[in-house]
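The structure appears below as structure tokens.
Missing here: one protein chain of the complex. Every other protein chain is in place.
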Amino acid sequence: MRGWMGKFRSLFLFGALTMLLTGCGIENISALKPKGYGSELLFDLMLISIAIMIFVFVIVMAIYAFVLLRYREKKGQEHIVPKQTEGNKALEVIWTVIPIILLLVLAIPTVQATFDLADQSTQGDEGVITIDVTGNQYWWQFDYSDEEISTSQELYIPTNERVYLNMKSSDVIHSFWVPAIAGKMDTNPGENMNTMYLEAYEEGVYEGFCAELCGPSHSLMYFKVVAVSPDKYDQWVEDMKNIDPEATPETASAQEGQELFNNNCMSCHAIGGASAGVGPNLGNFGNREKIAGILEPSKENLVDWIVHPDEVKPGNSMPSELVTEEEAGKIADYLLELKHSDVGTELPVQNAEE
Amino acid sequence: MSSEDVLNPKQMPHDPEKATLEGRNKFLAFWFFLGGETVLFASLFGTYLALNGSTQGENTPEHLFGLELVFIMTMLLLTSSLTSVYAMYHMKNHNFQKMQLWLGITVVLGLGFLGMEIYEFYHYIHHYEFTFRSSAFGSAFYTLVGFHGGHVLFGLSWIVTLMIRNQKRGLNLYNAPKFYIASLYWHFIDVVWVFIFTVVYLMGKVG
């Protein structure tokens, strides 16, 4: 109840509405179960607008029901000619003025919230994190330029802090949306960079979506926002900084996989360090919630993805059958062993609930 | 007034272009059409203004444009607007030959404008290698100015067609509205050019 609406929620209508709406959807996905500053602010705004609209709807429906019940033509009345009223000035004024007032009531918090969410006053201050978000067909890149680390598909942020996102796209327009924490913002190609901020109240793994049609695999461009306590976040940054892409894996298969990966995949991908080139940075891959944003993390799925990427995500730019299935198996062994940081792995995955 | 009468040049009223319902319909429709054309050019101007900084190199407006040529072009087109007014003046006085003469002068001036515009484009392409494809500015420039040039070309063909078609039979109530709206179109082209001159050339050179 941190939103500015908090004190009004106890009012009956809002209470009932809140209970009704928060029954919808799944924790950490649904916009109706707000877990962050932005989403809560917007949820409050939704409640106000819904309340006003229900008020209007009830009035319209009351008149509607009365008219339909009272003024139906009955048998034997066909010859009756009703009075041909021209109109009524007083009524016209009433149903012009009252809606204007209601809309003003809605417009004020709307403008406030719009400016609030566009606030960038603390960006660039000491200790305030800014992350560069890049939308790609069909994956997300997150560059922590201050820390010189780069990840893909999973955005780590500390809880209860404002984290700014500078957003752009490398190809077509995408839209970055984490309904449980904040609203969405488009990522545009070219010079139209956008900035928004995230502030999560609770630790958790939040579902993220691409919300602007970006090609055949638009619906497969999921990502996660992993919100952890500031201490854990610092730990994660430390872990990610210390990734050694040359580190020798444990099993023999994985060692061969590393060799194959370096020869075949490194022209696009990277492991650890700053921003990768064409493909996602695969640092900490073994701890990912999902492969390619959509598949359960198993060796079988990973091999499938490496050999036939176009069947998993139609239209993506990873080449098919670059390696054989056997080779892909070894690469998979290697990648699944890449567990550079266990921060966040203890958090439950929301899909398991309900 | 029945349709046979409209071809009879002896019954000419004072405003022949608006004497029949068909004439009034055309007159009104053409004003509406010009309203739509205004939105069309406004959209093109908006696009141009959004992209005129995206030059991707040396071929900037300041670098490219020479105001001397454009000034002469402007004068040609402004004068041609005036001569088309004279033509309409003679139409209202039912003097067909003089109307044809002034329309002819309008066409010559318009052709002069068009020729100079083609020279201008040729110059940019061959001396500066500044083309439709070289930058977003190039695309926006050629599209805006080219759309106007296309309108000039269409306007000229229209007026010439009318002149030839009606050369032998003279003015009547059926063709008077046609001449009149063709001249309206020509004025519109002229007005658009004034904006192009200001927004593209003057602001490009000075602003």
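Each chain carries a letter (A and B) given by its place in the written order, and its residues are counted from 1.
Keep this in mind: a contact is a pair of C-beta atoms (placed from the backbone, for glycine too) under 8 Å apart; a residue touches a chain by one contact, two chains touch by 3 or more.
The criterion applied here is as follows: contacts and distances are computed from a predicted model.
According to UniProt, the chain absent from the figure is "Cytochrome c oxidase subunit 1", selected among "Cytochrome c oxidase subunit 1", "Amidase", "Class F sortase" or "Branched-chain amino acid ABC transporter permease". Within the whole complex, the absent chain has one touching residue among B:A19, B:A140, B:L156 or B:I196, and that is B:A140.
Set against the missing chain, the residues A:M19, A:A118 or A:A247 yield one that touches it, A:A118. Considering B:R24, B:K92 or B:H187, the position touching the chain not shown turns out to be B:R24 (whole complex). Chain B meets the missing chain through residues 2-4, 6-7, 21, 24-25, 28-29, 32-33, 35-37, 39-40, 43-44, 46-47, 50-51, 53-56, 132-140, 142-143, 161-162, 165, 174, 178.
If you put the missing chain back, the residues of chain A touching it would be 21, 24-26, 29-32, 38-39, 41-42, 45-46, 49-50, 52-53, 56-57, 60-61, 63-64, 67-68, 71-73, 77-78, 80-88, 91-92, 95-96, 99-100, 103, 106-107, 110-111, 113-118, 171-173, 175, 177, 179, 182-186, 188-194, 207, 209-220, 222, 294, 314-315, 351-352, 354.
Operating definition for what follows: only the chains that are shown with their structure count from here on.
Taking each chain's centre as the mean of its C-alpha atoms, chain A lies 52 Å from chain B.
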